[in-house]
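Some chains have been omitted; the remaining ones sit where they do in the full complex.
Every chain is named by a letter (A and B) in the order it is written, and numbering of its residues begins at 1.
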Amino acid sequence: MKKKTVLNSGYVELVEWMGSDNAVIRNARRCWKSQSKGTESDLKLLKHLLRKGHKTPFEAAVFTFDIKCPLFVARQWFRHRMASYNEESLRYSLAEREYFIPDDLPAHLRETWVEHHEESFNLYEKMIAEHYMRREIARSILPVGIYTSFYWTVNGSSLQNFLMLRTDRQAQKEIREYALVILELVKKISPLCFRTFEEVVLQKGGILS
Amino acid sequence: MKKKTVLNSGYVELVEWMGSDNAVIRNARRCWKSQSKGTESDLKLLKHLLRKGHKTPFEAAVFTFDIKCPLFVARQWFRHRMASYNEESLRYSLAEREYFIPDDLPAHLRETWVEHHEESFNLYEKMIAEHYMRREIARSILPVGIYTSFYWTVNGSSLQNFLMLRTDRQAQKEIREYALVILELVKKISPLCFRTFEEVVLQKGGILS
């Protein structure tokens, strides 16, 4: 699946997944040793699970995303502990000259903003190239708006928790943009689970809109 | 993949998986933003990760198994918390007349054993059919050797922990049989990761005899 651009330099890409709607329904029905009895009854079952907080069947679905986002977004993201992360490290690799720029910044502030970030990168690169500072120390100079990238493996239940908290209007707008892109992606792959989740949890809870 | 029989009535079946060797290596290399440089260097990397306890790249591999085993095996299994379980429930479904019989039981003991288990099932079924006892209460009568079944979704890192503890000669023989079957299965799917794991962790640690 191709990359979806988010913010000025970020992206979301769905790399791999397993366990579509069928897997979640299959797992839920193991409880009764029963089989799916058609879409209508499956939907009723999914609504019941979501309303009662019976989350384990959704763990049969697992997704790996490739994410690129500003550090301050990544820091909110990594608070979600029921997931796996492999992130690029500025101990070992050199930071690329990419940083968050708010899209609604007036021109004169934008200039100041860019100048500050470019100068930060200049100093960072100089410290490493001319003063032999270790990368892991020199990164201390870089702004919190630099981009980082990581693989994120998360199951359907933990993803729903992420979406509930991060599509909320009280979440920071920047991570909310990522969350909304991810919601659209998983609604395509697993429409029964995630459309039902959107309806039962996000809309009924007044989280979206 | 077809079911592998374990013990007298159990099985292991690999239902779904994602993230083969390539995914683990891809995730590990994100740290340096580097690409695979061939099998030899990948192997070296995997050995390093296993020796240092850097487990997160193995979490990019996820497996769902269908397991049928005696209750006393399931109770040991469910102690592994970094995994997802959906089990049949004797609150809602009726227990099938299947139970563990040790394979090395002398004939006269085997007769006593079977008789006890059959009588336990007789009483269980009678309590439900004739005395309208709820299933969730009547199951209290059944022996700990009855079989149960569950879906188990587990990532590669947590699976390695399971294999380390449950292929150990000090583990109970019955769960060890399941662990050894699972080890063979994942060595076929993800040979670089799990053969290396077997060599570096299980054999060097003296776990497999």
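Keep in mind that, in the parts below, contacts are C-beta pairs under 8 Å (C-beta built on N, C-alpha and C of every residue); 3 or more make two chains touch, one makes a residue touch a chain.
Predicted model only: the values in this text are computed from it and were never measured.
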Full complex stoichiometry, one sequence, with 2 displayed, works out to 4
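Just so we're on the same page, only the chains that are shown with their structure count from here on.
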A CA-based fit of subunit A to subunit B gives a rotation angle in degrees, as a multiple of 5, equal to 180
Subunit A and subunit B, separation of their C-alpha mean positions in angstrom: 31
Show me the residue ranges of subunit B that touch subunit A in the complex, using the header's touch definition. 16-19, 23, 26-28, 30-33, 56-57, 59-60, 62, 64, 84-89, 92-93, 149-151, 153, 155
